[in-house]
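FYI, not all chains are in this one, though none of them got moved.
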Amino acid sequence: KEWKTVTITLEGAYAPWNMTNPDGTLGGFEPELAKYLCDHMKVECKLVASDWDSMITSLNAGKFDVIMDALSITEERKKIIDFSIPYAHTHAAFAASKDSSYTNAPGTGTVVKMEPDLSGGKDSVEAMRTAFKGATIGIQAATVYAKFIYDNFGDIATIREYKTGAERDLDLETGRIDLAFDDAVYLNSAFEKANGELAFSGPEIGGTIFGIGEGLGVRQSDPELKAMLDDAIKAALADGVVKELSMKWFKTDVTP
Amino acid sequence: MWLVETLGFGQTGWGGLLLMGALMTLCVTLAALLLGAVLGAIVAAAKLSQSRAIRTAGGVYTTIFRGVPELLIIYLVYFGGSSAVTAIGAYFGFEGFLGMPSFIAGALAVGLICGAYQAEVYRGAFLAIPKGELEAAEAIGMHRFLRFRRIIMPQVLRFAIPGIGNVWQLSLKDSALVSVTGLADLMRTSQVAAGSTRQYFLFFIAGGCLYLVLTSMSDRLFARAERRASRSMPAGIGQI
Amino acid sequence: MAAATRLSVRNIHKSFGAHEVLRGISLDAHDGDVISLLGASGSGKSTFLRCINLLEIADQGEIVVDGERIEMTMKNGHAVPASRKQVDRIRAELGMVFQSFNLWSHMTILDNVIEGPVHVLKRPRAECIAEAEALLEKVGIAEKRHAYPAHLSGGQQQRAAIARALAMKPKVMLFDEPTSALDPELVGEVLRVMRSLAEEGMTMLVVTHEMGFARNVSNRVIFMRSGEIDSDGPPEELFGKGGSPAFRQFIGTFGK
Amino acid sequence: MDFPFLFQTMKTLLAALPVTLGLFSLSVLFGGFLAILIVWMRVGGNPILSRFARGYIFVFRGSPLLIQMFLVFYGLGQFGFIRHSFVWPALREPFVCAVLSLALCTAGYTAEIFRFGLRAVPPREIEAARAIGMSGFLLVRRIIAPIAFRHALPAYSTEIVMMVKSTALASLVTVWEVTGVAQRLISQTYRTMEVFLCAAIIYLVLNFLILQAMALLEHYLSPHRRAAAPLVPGGLPVSR
């Protein structure tokens, strides 16, 4: 199959990965990266915004061809869609309100790399368990982070699941919860909005424990498209475009 | 100043997008209400029918479309409808996916639900018509359709106006769920704006206010219709 | 008895639950007949009229209007009219004035009166309005023609109901206590109208408690008792010395 | 069909049913009381209270529940004086907030429904009650409320069913009821249709039972509308 035009979807409401400008156009890290990828593949790209909840179902129903929405590559998702190679890889971390008793847990400001079996970070997890005993931790439901928190903190803390990170952040500010655990890049941008009320607590967690990063989602019946996208991403990584855009939008390097 | 800028119509203002969203919500709801009126009348007639089978069919319709969560119905119509269209397309030799336009899918789904509610409204209104007045119509030999047109319909409308007003409000808000079909309605636009700017309260309140503007306009319309329709009524319950 | 038989009712039975209200009523009415139907309250007079135009379905019996027998079939163990068309046609020839008036509350008095002629008989509207106004004039409520039923006095509503029935120019009229809410002057007026209709050949069945009417206007009196016809005959005879003891007791002081 | 998966899904969803039922019953209960209060203010004759009730109904009927719930749960906490007041320990709790916003919302709708019921009470029957010296609460309790409630019942049962479905929004405030759990399952397994179908069956059964109960209540409350004898089996005694 010849690909002349490709329709790429994103939510358009997940700043700074992707967002909508007041004039209705899409902006952010991903739209700019998409432009580079499409130029490289020499295809015409159409960016459309769509609802997060129905995104994967819609992809398989043929409503569009590619999902580019900070979609983590996971085993479950691989069962029903294909992924390109990752174009970003972010760390995860705890955030706390600055005036709470859970701030500045040991390791704040450092990065710990862990494998899925925790190897490489068992000590930091232990340290955090001691520091966060009795806290209420807010997480976004059905994320890779949820499983990590349940497995390692379920017995010492109260866990509350939110449908979106934004709602959880609001509760973190009002003090309904003491800690939030999420993507560090995402949290960083939340801190900006919170006027310095929030800060990281404990180390940033990297490595492969939360997967290999964020990739583009495509239908399993479109292997040619996947190959084209893989090529383009490799080129973008090699050109340093990803790093450049990352520094622009995230103020940190998310290159995998 | 900052508020005016964020919600205004300038370069950095979200006013235009929000208004477009409100317009989309209005269009989906209007289309759904019209479709629902037709379905509702048919289903109400079925539920009032002499035949037990037809009555049961009407009952099944209203139970399902009132009883199943709206979101699922929208999913079913949108994705189920698309696969049906695709299958039909394949039969005629079209390759690949054929979509059901988002607007049609959304309006169809909300219309199906709205039809179930309207059916109940019409049924209730029919039962409120004084029995004697129907007998009087029969007694001068009005045939069924004529009786329906001249005696039942005007009175059903009279009794149903507040109920239709209620259904309108419900549908206005059910239409917030059509965003899963990719339509940029008012609710989704508010959420997109909130997510893009992280001004959650600002945009949720703005969206809520726009909904209130929509309902206040329709409220006024329904109130006028109600006043007109109840000219012939005695004073009502007056002072309690 | 040379006049044609307009209405013929054979052996009508009707029960409400266990209560048998009509136990075999038969009756023949000819052109120009004015038949008074007398009987104690609750003796089934209204029910009988309602059975004739099929507002109640008799459990048993036969109704023939103008030589045409109303066909019945059985459905789910109940007798129902076989043809709706036939019923509608016959009903248009049977006028009815209800005991409780049953005016259409959403229409003005004038609209109530022209409704049947315009929409059932499909006659020109202007013509019907002219006739309706004449009728309303005749019963003395012309100035109320644009009022709604809820704003009329009891007697005014009753006269509107009479005008509505007459506007259909039926061949047979069924009156259910048409003068109950009227003052003596109006009673005289309405009786005059009815007498002139009888002279024009209309057949009338009148349920009444007005002995003056039964005696002076009707040419036949039927006295119902416990769902059966107790006495039947010309008024001179019944009010003279004919009629059963029950009838004599019923008319009480009036008979003396 | 993947029956083991469906079975497992059903089991997971049913585990959340008590939460749904709790949200539903508490909010219908409180919403009902609140609605009565609001109707009383609305028709009671005091212009200030009436205006307030109108405003209340307008706002809570006119804006999406999603926004209301968001503002109640996340919005109230933004105010320092609320966070430091005696209500905070209660408002801190997601379940309390969910019930509160569901009840506030349904009260607006229910108030309108009850008001339409009031309008259907025959003025003549109210007059008869006044004429024997009834007024105020006695008149309402003995004559107006029974007739009005009977009239409002079809619309009210619709509203109750709506409430069952509205509880689905509570997952927004971290109360994980059936729909929320279903959505979580979907984002873990991506088997949208199967999971939603299971959820739909739960809601359908629940709502079917509720509608059936309401129909029974309707039947029980309207002996005066039925034919004297059970001669017309289930038929409509209005016209033939």
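We call the chains A, B, C and D, going by the order they appear; numbering starts again at 1 in every chain.
Criterion: a contact is a pair of C-beta atoms (placed from the backbone, for glycine too) under 8 Å apart; a residue touches a chain by one contact, two chains touch by 3 or more.
Here the structure is a predicted model, which means the values were calculated and not measured.
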Copies of each displayed chain within the entire complex, written as a formula: A x1, B x1, C x2, D x1
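Operating definition for what follows: only the chains that are shown with their structure count from here on.
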Remotest chain, chain A as reference, centres from CA atoms: C
Chains most often in contact, by C-beta pairs: B-D
Interchain centroid distance [CA atoms averaged], chain A/chain C, Å: 83
Rounded Å distance, chain A centre to chain B centre (Cα mean): 38
Distance between chain centroids, defined by C-alpha means - chain B, chain C (Å): 46
Junction residues of chain C - those touching two or more other chains: 54
Residues within chain A bordering two or more other chains: 53-54, 57, 167, 170
Chain D contact footprint on chain A (complex, rising order): 53-54, 56-57, 76-77, 79-80, 141-142, 160-163, 167, 170-171, 174-176
Chain D residues touching chain A - in the complex, by the definition given at the top: 70, 74, 77-78, 83, 92, 94, 171-174, 176, 180, 183-184, 187-190, 192
Of all residues in chain B, those that touch chain C in their complex: 130, 132-133, 135-144, 146, 150-151, 154-155, 158, 231-234
